[in-house]
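For reference, the structure is listed below as structure tokens.
Every protein chain except one is present and positioned as in the full complex.
Lettered A, B, C, D and E in written order, each chain numbered from 1.
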Amino acid sequence: MKLVTAIIKPFKLDDVRAALSEIGVSGMTVTEVKGFGRQRGHTELYRGAEYVVDFVPKTRIEVAVRTELVDQCVESIVKAAKTGKVGDGKIFITNIDRVIRIRTGETDNSAL
Amino acid sequence: MKLVTAIIKPFKLDDVRAALSEIGVSGMTVTEVKGFGRQRGHTELYRGAEYVVDFVPKTRIEVAVRTELVDQCVESIVKAAKTGKVGDGKIFITNIDRVIRIRTGETDNSAL
Amino acid sequence: MKLVTAIIKPFKLDDVRAALSEIGVSGMTVTEVKGFGRQRGHTELYRGAEYVVDFVPKTRIEVAVRTELVDQCVESIVKAAKTGKVGDGKIFITNIDRVIRIRTGETDNSAL
Amino acid sequence: MPAEVPPLSSGDTAWLLTSTALVLLMTLPGLALFYGGLVRIKNVLSLLVQCFAITGVVSLLWLAVGYSLAFSNGGPLNSVIGGLDKAFLLGMARDAQTGSIPESLFCMFQLTFAAITPALVVGAFAERVRFAAVLWFAGLWVLLVYVPIAHWVWGGGWLAQLGVMDFAGGIVVHVNAGVAALVGALTLGGRRGFPQTSMAPHSLPLTACGAGMLWVGWYGFNGGSALAANGSAGMAVLATHMGASAGALAWMWAEWRRFGKPSMLGIVTGMVAGLGTITPASGYVGPLGAVAIGLVAGFLCFHATQYLKQRLHIDDSLDVSPVHGAGGVIGTLLTGVFAAAALGGSGYSVQTSMAGQLGVQALGVAACAAWCGGMTWLIMRVLDTTLGLRVSDEQESEGLDLASHGERGYSG
Amino acid sequence: MPAEVPPLSSGDTAWLLTSTALVLLMTLPGLALFYGGLVRIKNVLSLLVQCFAITGVVSLLWLAVGYSLAFSNGGPLNSVIGGLDKAFLLGMARDAQTGSIPESLFCMFQLTFAAITPALVVGAFAERVRFAAVLWFAGLWVLLVYVPIAHWVWGGGWLAQLGVMDFAGGIVVHVNAGVAALVGALTLGGRRGFPQTSMAPHSLPLTACGAGMLWVGWYGFNGGSALAANGSAGMAVLATHMGASAGALAWMWAEWRRFGKPSMLGIVTGMVAGLGTITPASGYVGPLGAVAIGLVAGFLCFHATQYLKQRLHIDDSLDVSPVHGAGGVIGTLLTGVFAAAALGGSGYSVQTSMAGQLGVQALGVAACAAWCGGMTWLIMRVLDTTLGLRVSDEQESEGLDLASHGERGYSG
Partner (left out) sequence: MPAEVPPLSSGDTAWLLTSTALVLLMTLPGLALFYGGLVRIKNVLSLLVQCFAITGVVSLLWLAVGYSLAFSNGGPLNSVIGGLDKAFLLGMARDAQTGSIPESLFCMFQLTFAAITPALVVGAFAERVRFAAVLWFAGLWVLLVYVPIAHWVWGGGWLAQLGVMDFAGGIVVHVNAGVAALVGALTLGGRRGFPQTSMAPHSLPLTACGAGMLWVGWYGFNGGSALAANGSAGMAVLATHMGASAGALAWMWAEWRRFGKPSMLGIVTGMVAGLGTITPASGYVGPLGAVAIGLVAGFLCFHATQYLKQRLHIDDSLDVSPVHGAGGVIGTLLTGVFAAAALGGSGYSVQTSMAGQLGVQALGVAACAAWCGGMTWLIMRVLDTTLGLRVSDEQESEGLDLASHGERGYSG
């Protein structure tokens, strides 16, 4: 199994979720994160004290999927998350040795 | 070494921590996350505007352990985190190439 | 490519970012996390009700880098994040199968 | 003002000074927090800054010409608008009186009403309006809409001559604000993503804090409108309190029945509905009349809110028109009913029947709605074609706090 | 009311109108925010909605029969309860007076006391009580407990006839609320996980905001109880302020000594303890007596709080009984001491010694505690067996905001 980790623009979360469930992936874990990269942040001013905030709010999606599903999964994430503007984000694919479903003790694919 | 990543119900965190330290694993990193899966979320109503919130608050635990310890570790997490109800969560086991302790520069097992 | 995950003290984030961009690594994803380990937490008192908070706020940095860059990357993180006091944190290195840049569809090294 | 001036009453003056502070408290921080808590976290400051800036702009305009046009004698034109003798208060002696209180204080008390009314309106524009447009709107609207209507009802204008009963602003404040909010929301258009995407209030405790201040401040709003510390003020405060309580419970009950759960936001919204509705009646009805008015208000405003959102899909973002507008209409009409001495009210002026009074009340509502609706539409159109009413889509999704004010509500 | 009524005083009326607003401010938003900040984030709205709803329910009941039973003449039964002549205020003329102020205002001022007392109590039920139970409790408790005791002490009942000194509610409000809270907490049972799991306050700034409003509002609570704007009111405000200051510093000092650090929550809790304790004394003691009372209050209430939590492990969730209950008892007794002219007080009524007065004060406390304790226990038992006092375990761990009200305090 593979772990597909995508860093996307927060307002794209719903689209990505919809796209994934279309291909039968309904489970995922989402984290609010701060991103640094090409996309620049913003400036804030408080009584003339200027603060440059160079991180951008991003959303991190983790999806564990059967290896066969990876390409399809990546494809639909890209399609759903893409705006074409800098900051759309990245997808990382890493290997998972084992998965366990806590409730049932099922393992691997049957645990997804 | 392996990285054991567990997604659990937030109120189970203390139990899991206790269970892990019993087997000598005292270090871990915890993140508050939003989970999507079989467990359904809830509905909110504001002046008649209905919002379906379908994520569930979850807690993500990362534990880096010596390979020999993985099974024991998984076992105690499952035991501690299990309620038997939908939404108990998952455990993912992935491989770690190297670990470094920043303070001392120690590496791998001795860094845990 | 490798994923370098560092758990550091929050106030060290800016130093680490600076150190990384010096070696040409400008992209990263940052998460606020709670850490458990050797470093002890603190105690809070509310009208005599004593609560021992044993987690410590930490910052989790994920950097995907070309394999050649890993050692340099680790080095500069260690240099920047080190205070010599308990709680400086850890670095985990894991393998990445694939990277995709959502905006362009570029993959692997060219996606970083 | 009567030919011969009564002696200045330190007691009446003390109460009006207090009432002025209480009505300011309703806007700052009351309404600002109430509104600020209801929007998304990225727009909280925009509502706060709008309430402060509107108060500033309206205050200076009120001093310049607003007070004079609303409350001085307009000579031949007096039935429609006041005069300019008191522009900049130049015509006012330092020791001038209005009834038993200093005129400076009367002017100041009325100022707080002129300030809160446009502040109420902008709740309908939340999360998408351009800040400069809000400032211009507030200034123009106060001069072209609020001032003339205040003169008609309270300044000796034609509605006053017809004997319309509006103790503390059912027509002048609430019908007025509600109609302007509805017309404004329609001309402005809804927020991006309305109504699908979640726009849950970012901090209901903030809203509750503001709601409490509104209830407290409303004692000054209605009680102070007696312009004296006497039995009329006491009864007005009692009626106001009963209206708020009944409104809150009625809304709570309606929600409980309809959705199975009574909400905090629902209760405070019902409270505001009750307060807005009792406003025109507060000086004329008895406590039981006030309870009746409050119950009707909570119930009808609840359904008006559902209707506007669910059926008409109009994005009056903070529900100004179904709460203040509907409440103002209901209250102004019911004033004509529960003022009856038989119903524990203060009774009608001689040779006026309930039917007759009801007619005048309805006429007042209609006239206010017509003038306010037309002028508001005009102002919004002009502003849209000149400086533009809305921020860009990017700015709207970034949030007004950063886009328009360069700040974030919360850090770290 | 005396045979011949004094002329209405606009000054006294102005101050009582203000005091009424100040006491409402104590409950809404004061106490609501004070309590809301002290609970976990998943329950903040439940406390807010309870404070608003209790105020609504009590207000209507007060108008219906509460005021009449507490403050009208009960004829033969007058030593234990008032009559029904003023039910729905039907018996009250629009221009009726109580002393030098309108009776509508006196009724309204007293209403705010009746509303805040059950609101204080529910702090002991926080984070686990069913909302419907809170509403029923508030209604029944006000009628069966608050109203009779208010009549005994302030309405010409038997304690008044014995000459008990309770200027603004040491017995009627604080002993009463404290005893009800203790009995209620015991019948209700503790929160799941108490005391092991952390239940840290989710927002102390919210609590501080409410605390400040409580201090400010208390000027009206005690100062208004003079029912006039005179030297007695002035002295009461001064004494109130000194009690609050001394209480805050005493608690701060106790915490510093005991735990090594003085906390924000500790200081404001000491302030509330000082205010609750000075309440019965505020009109009878001098400023130095007030300081003494405040110091004792801060110190003893601190230890009472530790004792209840650490030793008895009773989950009076927001510490109502050790702060208001203990404070009310201490204050009522010390009133008998520091009222002595020799100690800068206003002195006792003729032929009363300090010992004699102390006896009456103790009797008042005991009678209130006995009646309140018994009736509260009865009400809780009845509610438990009929609709149930607690939410389910699932709802308790989900949090009352979502489970009972379908909202979350904070979003995004």
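One rule holds in what follows: contacts are C-beta pairs under 8 Å (C-beta built on N, C-alpha and C of every residue); 3 or more make two chains touch, one makes a residue touch a chain.
Bear in mind the structure is a predicted one, so any value in this text is a computation, not a measurement.
Interchain touches from the omitted chain, evaluated on the whole complex, reach A, C, D, E. Listed residues D:S68, D:T117 or D:S404: the one in touch with the omitted chain is D:S404.
Screening E:G190, E:G212 or E:G359 against the full complex identifies E:G212 as the residue touching the chain left out.
Residue E:M235 is the one among E:M235, E:A254 or E:I314 that touches the chain missing from this view. For the chain missing from the display, the contacting residue among D:A53, D:L84, D:L144 or D:M354 is D:A53, taking the whole complex into account. Although one chain is not shown, part of subunit A still touches it, namely residues 44-49, 51, 53. For subunit D, the residues in touch with the chain missing from this view are 8-15, 17-18, 20-21, 24-25, 27-30, 32-33, 36-37, 44-46, 48-49, 52-53, 55-57, 59-60, 63, 88-89, 94-95, 97, 101-105, 107-108, 111, 131, 203, 206, 209, 229, 401, 404-412.
By the touch criterion stated above, the residues of subunit C touching the omitted chain are 11, 14, 42-46.
Keep in mind that, in the parts below, only the chains that are shown with their structure count from here on.
Traced through touching neighbours, the fewest hops from subunit A to subunit D number 1. Multi-chain contact residues of subunit E (touching two or more other chains) are listed as 406-408.
In subunit B, the residues that touch at least two other chains are 31, 44-46, 94-95.
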